[in-house]
Each structure stands twice: as structure tokens, then as C-alpha cells.
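A single protein chain has been removed from this complex, and every other one stays in its place.
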Amino acid sequence: MSIPSFIPHEKMSDETFVLNLGPQHPATHGVLRVKLTMDGEYIARAEPVPGYIHRMHEKMGENRTYAQFLPNTSRIDYLSAMHYTHAFVGAVERAARITVPPRAEYVRVITSELNRISSHLVWFGAFLLDLGGFTPLLYAFDDREKILDLLEGITGSRLTYCYYRFGGLYNDVDADFLKGTRDFTAYMRPRLDMYRALVTDNIILRKRLESIGPISAEMCRKYGATGPVIRGSGVAYDVRRIEPYSVYPEFQFDIPVYPEGDCMARYLVRMEEIVQSLRIIDQALDQLPEGPVMAEKVPRVIKLPPGDYCYAVEAARGRFAVRIVSDNKDIPYRVKLRAPSFSNLSLYEEASQGMMLPDALALMGSLDLVIPDIDR
Amino acid sequence: MSVSLEELIARLSRLCPPEASPASSEGPAPAESPAAPAVALAPAPAVTNGCRLVDYAAKGYHLDAIVPPDKVVEAARLLDEAGFGLDAVTGVDWLAQEQMEVVYDYFHPSASWRVAVRCRLPRQTPEVATISTVFPGANWHERETHDFFGIQFVGHPDLSPFLLPEDADYHPLRKDFVA
Amino acid sequence: MKSPIGEVIRGFMSLVTGMGVTIRQFFKPNVTVQYPHASLKMTGRYRGHIELVRDPATGLSLCIACKSCEKACPSDCIAVEGVKRDGEKRKSATDFKVDFTKCSLCGSCVEVCPTDALKFSRNYNLAGTSREAYYLDLLKRLQTENK
Partner (left out) sequence: MNISEPIRLLLFLAGIMAFVGFNAAYLVWVERKGAARFQRRPGPTEVGFAGLLQPIADALKLLSKQVIVPPTSDAILFRLAPVLVMSPALMCLAVIPFGETLVARNINIGLVMVFAFGSINVMAIMLGGWASRNKYAVISAARVVSQDVAYEIPMLLVVITLLMVTGTMDLNQIVRQQAGWFWHWNLFKLTANPLMPVTFVIFYICMLAETNRAPFDMAEAESELVAGAFTEYAGMGFGVFFMAEYANIVVGCSVATVLFLGGWQSPIGVWSGPWWFLLKMYFLVFSVIWIRWTFPRTQFYGLLNLSWKILIPVSLFTLVLSSIMLKLF
């Protein structure tokens, strides 16, 4: 007879108490509040209460021109700023029918994938921190720092890059960046082996993550959870494949899928995605064409034809979609930002029921939440 | 995909019988008219119910179904059976036309199909049935939409302010909202 | 393979492997830089707050007070005033103020500038005790730089 890791709802006692996890709590990575109804250390109900850093980006979008809204997009999910800018820029390009020169598209892919790796590295460190392991965070930040240095070298910024422009890029990449990126992909692969020895194969971590927090593919679909969450549930849903954008069809890469649906599956998906991103970067560097990085005919003031336009990208946390409704003015009529963390967190209440507190926090960590992304 | 696309279009079309003019200019390819002069106060195309294929490369989704408000749940159930997942629920405030639009975005986890289901509500009494009975994930999206637009989702378990402060009684994404 | 004793031994070995990884790192050099004592080289494209470019010929600003930057700024933090002086073809700036408290360092102003009169400064270690310290008067900064 061992102590159960899980108590079904029917077997809970009536003597519950309410525990406020957050808005300031080390495990919520920001200002997310989760109202927990607990039976001892088992969770009877977990009710996330977001909105503590709601900034109303969507209203800001209705008050400024397309170009002026561009910096906002990097600030929604600050860990994968490139992808968010890509989605907004893509939506405007789609509506205005701007063709982006190939070199710009390749550079977009390289920088997006670098950003994905850096985002996954932050998640890796922060997730281990949730599980009580400190040192991997520092190793991951060491690696991430190399990416940030590379991206700072071309964009001028370390986090909120705002590098893409309607029709191309802010500026061209230089030789230092290309060489640095090559060095980085060569450097990163042995580091992943080290992470495997230190973390992935570790018996404590495996015991903590395996068969903990199962999320079924059906649940992902009903809640709209995407990204590594749905891929950890056995569904090969990746926007880069299913709704190809930019020049992703040009590259060979696998979509890591693990059918178990537990925290370990989501962990392994992300670690494998780092490898695949490195693969894409290598291919893109090999194939990088010469040429301009800005489309020639981009109007100074962008006015989109009336109608609504969607553009979705695979951000580090899942599907990020922008829906622009235009009324033929130079400012959007409506900007809808579909944030992956929002949908990913929405299944938390159902998924965490009956779990123990540490496991529920492991589940929350495995969803890879960025709170500004939920609150927008 | 458990249902073929033609089947899906046929079923969705049954939910939204085209009203007055089925062969309106908006019908076949609404995206092909970027040069439409925007002189009218109401910039959006005139709304006619119906389910139509749109050009993905131009719009970013494949199927656009405009349904009457009472058919929203039915459409959700239909897409659920076809294996779609809920992407997002949001609103658009058409102030000039005195209407509120609710947009339901769906994605398919294994096929490259994006469906937008939308319905128009009168702006004075924006009420529509909740689809959180079909997609539990709609719960949060509808709460957010209620926050921002004041659209009432009938049957929704909890429409208290979500992203806005808990005592908020305003709806900031309405076009007549002044901070 | 799945015998419980084997599992315990394998688990124990995975712990020993992990400790081997960290002890190897223990004897490697530091990767951090002790900031106040040493600092990293700034990258060429670093986006600090904006600064007026000095015209090497005249020592004055290149700004023609066209207000493009003012219009492009998403945060509404630039205020430019200019006059057309006698004998000059173009306007020149008499007042160029940046409210750095609102600036989000997006760089739109530098991009739209038709005369390339704006540049990013390398100033990253900003600290101040009052809000007013960040209402920057760029023309005045240019003059002090000239001296």
C-alpha cells in the first residue's frame, strides 16, 4: 500500500480549505493567481484567476497605426517575441499582398528558431526550478545568453526584438551573426547531451514527471491547447507543418510527438524541439540566399483593404494567431490576439483535479505559461 | 478528418440558409474586392448568412460560415463531431451598423482546415447561447469576450470579470468606450 | 530488465552520473562577468535611448524638424519644434525633447528620420531619482557633447 499520487473527486472529504497560490508565488512565474480548494495536500479544485497584468493590447491596436502597433507584439509573450511579431507582420503582409524577399524569409526562420530555443531554455530552467533543481537554470541561462548575444547583435535588443517589418526585416544580418549562429548550433548539441545526463535520465525527475498530470488529446482539442502540450498528447499538430507559413516547407524537420500526455512527454517534446530547431537553423544557414531583405513596394502608410485577415504561427508555447479586421483606414478596426498560454492554462482546472500540490505545480510548469501572454 | 470537407460545408450551409440574396456580390470570393471604395459609414461587407469557401492565401482561413445566433451551438456541435478544436472566441463591435459580431475560430488538429463561424447580434441586446457545453475551453474565451464587449453568453457558468478588475462594469473594446 | 532491484541500481547510477556532471562544472572557469568591475562590449546595433547626430561640418544637429519621428512614435514621447532661419533652405530644430519614461525603445523614430539625424545611444546603465531626470532635452545634450 503506497501513498496515492491522486485522489478522485468522489473520494475527497468535505473538510477542504482554500489556499491562494499567488498572485505572488515562486511557482507561478509572474502574477498568476490560482485559487486552490484543497483536501489536505490534494487539490479538490484549482481555479486560475488571471488578469493581474492585463494591458489591453487589443485596444491599443485600435488606437495606433499598424507600424506603431508592431513594438507591442514583442511584449505580449516576451520569451518568444520573434514569433509574435512574425504573426502580426504576416497578417498585414497577407492583407496588403506584400511579397517578402527570400533572404528575409530565411532570416526570419533562423531568428524565429533561435528564439524558440531560447524560450525553451528558459522554460527548461524555470521548470527545473519548480521541481526544486537550481543548477540547470543557470546552465540553461548560460546557453540562452549566447542566443541573446547573437540576436542583440542584429536586432539591437535582447528581449523585445521587434526585428521584422512589413515586407522584410529591420536590417540585414551580418557575417558575425552567421558565423556565431553556426558556432552556436555546434556548441548546443553537446550541451543537450549534458542536460540528458544531468536532468532527463535522472531518476528523481523521471519519478516526478512520469504519469503525472496526464492530458488527453481529446482534452487538448476541446480546450484548444496547442504547441508542446498537444504534441505531448500524441497529436502531431504544428502550425509550421499544418498551415505552412514563411519558408518552413523548404526544410526537413520532424515534429516530436509523445503519446503519453504526461509531464514527461511535454518535457521530452520541448527538449526534442530544441534539436529540431537546431536542424532547421543549420539548413537555413546552408540555403540562405543573397538579395535584399526588404520588399520594394511597401507603402509608407499601410492601409489594408476591408475584411478580416488571419495569420497563425507556431510560437514557442503553441499556436499564436492574429486576426485583423480592417475598415480601410491606416489603423486597424480590431486586432484579436489568440494567445497559446491562455488556452493551455484553461485546461488546468480539469487536469489538476485530485492531484497533490507539488504535482499540480509540476503540471503548471509543464504547460510553460507566460503570464503576460495569458493576460495580454 | 472524420468528415469530408464537402460534407462539412453542406452541413454548415444547412445551418445558415442564405436569406434574401444568395447571389450577392459578396458570395463567391469576398477577398477579391480590395478595391471596394470605403465611402460608406459601414465599412464591413453587408452580412448575409451562408457558408463559403475563402481563399486561404488571402485571408488565413478556409471556411467562413455566417450563421444566425440561434445556430451557434449547433455549429459548434457539428464541428466538434468533425474533430475540430476551439481556437478562440472573440467579438467585433460594428458601431455604425448597431451590431455586435461574435467570431468563433476553429482549428483542426490533424488537417489543414481553419473555420471561422460568426454571427451578428443586435448591439442593444447582445445575447447568444454559450458553446462551453460543447467545448469547455470556450468558457474562458466567452468570459473574456463578455469582459471586453459585454456580450451575454446565455447559459455560461460564470461571467464575472476575468481579465478586467473584479469590479469592472465597463467593456473597453466597445467602440463607444471612453477611458 | 524491470526487476525492482535493477531499477533501484539503475536509478542510483543515474544520480551518480548527475553528480559527475556537476562536479565537472565545478572545476571549470566562471561564465559570468562581475558587472561593476568588468562589463561586456556593447554590440554595434544596441538600441539605447535616442540621441541627435552631430553634423561633422557644422557641429549642429541634422534635424529638419519635419516631425516624422513625432508621428511615428507609438508612445507619443517625442516633441520637436523647429523654425526656418533666414538664409537657410530647411528648417532646423529649436527644441527636441524625449520623454524617456514612456519610450519603449522600438526605434521607429530612427527608422523614419529622412535626414538620419537620430541615432541610438549606448547608454544602458541609466538610473535616476526623479521622473524629471528622464525628460531628455536632446539639443542640450548635443551642445554639452560639443563642449
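As written, the chains take the letters A, B and C, and residue 1 is the first residue of each chain.
Simple rule for what comes next: a residue touches a chain if its C-beta (ideal position, glycine included) is under 8 Å from a C-beta of that chain, and two chains touch if they have at least 3 such contacts.
Keep in mind the model is a prediction, meaning the values are calculated, not measured.
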Touching partners, among the displayed chains, of the absent chain: A, C
Contact residue for the chain not shown (choose from A:Leu70, A:Ala91, A:Val107 or A:Leu128): A:Leu128
From A:Phe88, A:Tyr139, A:Phe177 or A:Tyr311, residue that would touch the chain that is not displayed: A:Tyr139
Those residues of chain C which, in the complete complex, touch the missing chain: 8, 12, 15, 18-19, 21-23, 25-26, 28-32, 34
On chain A, residues whose C-beta touches the chain left out of the figure: 2-5, 17, 19, 25-27, 40-41, 128-135, 138-139, 142, 198-199, 202, 204-205, 207-208, 356-359, 361
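Everything that follows uses one rule, which is that only the chains that are shown with their structure count from here on.
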Distance from the mean Cα position of chain C to that of chain A, given in whole angstrom: 25
Chain B contact footprint on chain A (complex, rising order): 50-51, 54, 56, 58-59, 62, 91, 94-95, 97, 217, 220-226, 230, 235-237, 242-243, 305-312, 319, 321, 323, 325, 327-328, 333-334, 336, 338, 342-343, 346-347, 350, 375-376
Of chain B, residues touching chain A in the complex: 30-31, 33-36, 38, 43-45, 57-61, 80, 83-88, 90, 92-93, 103, 105, 107, 109-112, 114, 116, 135-137, 139-141, 144, 148, 161-165, 172-173
Sites on chain A touched by chain C in the complex: 64, 67-72, 75, 135, 139, 142, 149, 152-157, 160, 162, 170-171, 194, 197-199, 201-204
